[in-house]
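Presenting chain A:
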Amino acid sequence: MAKVEEKSVATGLSDERLRDLFREMLLMRRFEEKVEERFRAGELPGFLHVAIGQEAVAAGVMSALEPDDTIMSTHRAHAHTLAKGTHPNAIMAELYGKLEGCSQGYGGSMHLYDVANGMLGANAVVGGGLPQITGTALAYKLRKQPRVAVAFFGDGATNTGAFHESLNLAQLWKVPALFVLEMNGWAESTPMSQHLPITDLSERAKAFGMKAISVDGQDVEAVHDATAEARAYAVEGNGPVFLNVRTYRMVGHYIGDPQVYREKDEIADLRDTKDPIELLRARLEISDEDFEALDTEVTAIVEASVEFAKAGTDPNPEDALKYVYA
Partner candidate 1 sequence: MPELTYREAVRDALSAAMRQDEDVFIMGEDIAEMGGSMGVTQGMLAEFGPERVRNTPISEIAIVGAGIGAAMQGMRPVVEIMYQDFLTISMEQIVNQAAKHRTMSGGQLKVPLTLRTQGGAGWSPGAQHAQQVESWFCHVPGLKVAYPSTPEDVRGLLWSSIYDDNPVIFFEHRLLYPLKGEVPEEIEPIPFGKARVMREGSDVTVIAIGRMVPEAMQAAQDAEQEGISVEVIDPRTLLPLDEEALIASVKKTTRCVTAHEAVTRGGFGAELAAVVQSGAFDYLDAPIERVGAKFAPLAFSPAMEQWAVPHAADVLEAVKRTVARA
Partner candidate 2 sequence: MATEVKLPRLGQGMESGTIVKWLKGEGEAVKKREPLYELDTDKVTQEVEAEADGVLLKILVDSGEVDVGSTIAFIGKEGEEVSAPEPSSGNGAAPAAAEDEEAAVEDADEPETEGSAAPAMDDQRERGQEAAAATAAGATDHVAQSNDVPSNGRVKASPLARRLAREKGIEISEVSGTGPDGRIVAEDVENFTPGAAKAAAPAAHPRSGEVEEIQLSNTRKTIARRLTEAWQAPVFQLTVNADMTRANDLRERLVARLREGETKPTVSDLLTKVAAAALLRHPAVNAHYTGDSILRFPAAHVGIAVAAPNGLVVPVIRDADRRSISEIAAARAELVGRAREGKLQLADMEDGTFTISNLGMFGIEQFVAVLNPPQAAILAVGATVETPVVRDGEVTVRPLLTLTLTCDHRAIDGAEGADFLRTVKELLEEPALAL
């Protein structure tokens, strides 16, 4: 449940809405499992990172945003992009490097873009997108638009200069930005004990005088409520909000990561106790029958996305130069 530090304006979600989010999270899960499978089969080029275990953050944050709001994501971007409204076909086609991909094959897994849906890009430099979210929010403020710009990043990013400069500037200028920390406890393979001198990263936001909300990232409703509160606060001109979301990465840093740096038991334990999909399934008391039906439905969507991607168009090699300049 939400552990809200300041007075909550949580609205709560209907069971029907929660079932939609459950389906969305299951789609993310099956999509990324398929990505892993196809990568291991040698079909997908490049460097891929999946967010298995973190689906409730993507689903919860995006469920509280308006279509005009914008996000920038990280190298672990498939779930965010799906949640922001990009069709699975466009994402899968991008992973296959096809023209039908959401970045026309120019970006790949770490650079998913869908500007029409408010996805301003997955950023593969840790912390790289944060200052641009400050700037995007500055544009909304200068143009007096009721929109927010949302940055996703992990605990590793909070150690970068870009993080501190961006939060400082955003708070100084009171721009409508949300800084969503996906606190999964790992900076690639480095545990927080080795890269963080403090455990509560809200302290870092508070140091800039920024409002911070801590929330359980495995609880999609709590994430939704916290985001809704933060969004309302920001668009009203009160300034940015720091969302400290505790979540768990149930997989390696990248597909193929042997995870020599953590105990096998820990992963098994996480899957037993922290899986956001299982937690929500229990809460909504979804029957096996219903689950099977949903699973079949989303699996079909994922399978279709693979078919779509494979049938996609390979770009002309010389089109590599097409978008260097506007």
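How these were chosen: all candidates are chains of the complex that A comes from, given by their letters.
Here is the rule we go by: a residue touches a chain if its C-beta (ideal position, glycine included) is under 8 Å from a C-beta of that chain, and two chains touch if they have at least 3 such contacts; residues count from 1.
The model shown is predicted, which means the values in this text are computed figures rather than measured ones.
Asks: Just to confirm the interface: in this complex, chain A touches which of 1 or 2?
Replies: None of the others touch chain A; the one that does is 1.
Asks: Where on chain A is candidate 1 touching in the complex?
Replies: Within the complex, chain A contacts candidate 1 at residues 101-107, 111, 113-116, 120-121, 123, 125, 128-140, 142-143, 149, 161-162, 165-166, 168-169, 172-173, 322-326.
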